[in-house]
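Note that one protein chain is taken out, while the other chains of the complex remain in position.
On to chain A.
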Amino acid sequence: MQRLGADKVTVAFEGLTALSEVDLEVSPGQIVGLIGPNGAGKTTLVNVLTGFQAPTGGAVSLGGTVLSGLKPHEIRRQGVARTFQGGRLFRDLPVIDNLEVTGIGLGQSRRAAIAEAERMLDWVGIGALADRIAGTLPYTDERRVAIGRALMGKPAFVLLDEPAAGMSAAEAADLAALIRRIAGEMGCGVLLIEHNVGLVLDLCDPIAVLDSGAIIETGAPAAIRASEKVRHAYMGTAADSDLPVLEVME
């Protein structure tokens, strides 16, 4: 089975190690969580996995193919998609064109790209917004457009960078249902990077915890809840209660 993997990935800037020998693996249909305090290196890892940041050590691979060294658009064409914090939509373009651009980037014909974009907008629940200018959307709809754009061409893996930021509990629950469908119906492997730890515990298995550029714990939600190291990373000290930190991190 084709897996997306980071193998001892290290990113070191002058005097600062952003990632230190990080191992991570995502399989098709799996929802893997990646959590950690601010500055832990989560987005840096996503950038390495998608070619926006070159690792100074280690490698990223997809099945037997080494992705490190490829450009971001080449990695996307290999089937590894991502979203960004804050959406990064093409704000001047209509919603449908936001998705069509990915179809074009993947080499689809214009007609095929538009047809898939229409189907995808319906699939993520915003078909009625196809002709709206993306920059005029509320942020919850923006997130769905960003996810729909990433899912064009049915990628093997999608990396969601804080998709629930700023959402209410009800909106986050809707998003959780969508993410389950991405893994379940599309068979797409999902790496979910979130500050909403409750959402991650609910959706993901396994969960990796990143702190100061290193993976300090990987395991099932129950193991993460029980981990002293995780508590320490979030609180700075071991707490007595049963991982209350995870509720305050929203």
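Some observations on this one:
Here is the rule we use: contacts are C-beta pairs under 8 Å (C-beta built on N, C-alpha and C of every residue); 3 or more make two chains touch, one makes a residue touch a chain; residues count from 1.
One rule holds for everything that comes next: contacts and distances are computed from a predicted model.
Missing from the rendering is one chain, named in UniProt as "Branched-chain amino acid transport system permease protein" (options: "Biotin-independent malonate decarboxylase subunit beta", "Branched-chain amino acid transport system permease protein", "Transcriptional regulator, AsnC family" or "SURF1-like protein"). Note on the undisplayed chain: of the listed residues A:A12, A:A59, A:I133 or A:M186, the one touching it is A:I133.
When you scan A:L89, A:A176 or A:L191 for touch with the missing chain, the hit is A:L89. By the touch criterion stated above, the residues of chain A touching the omitted chain are 50, 52, 71-73, 76-77, 81-82, 84, 88-94, 96-98, 100-102, 104-107, 110, 114, 118, 122, 125-133, 135-141, 149-150, 152-153, 171.
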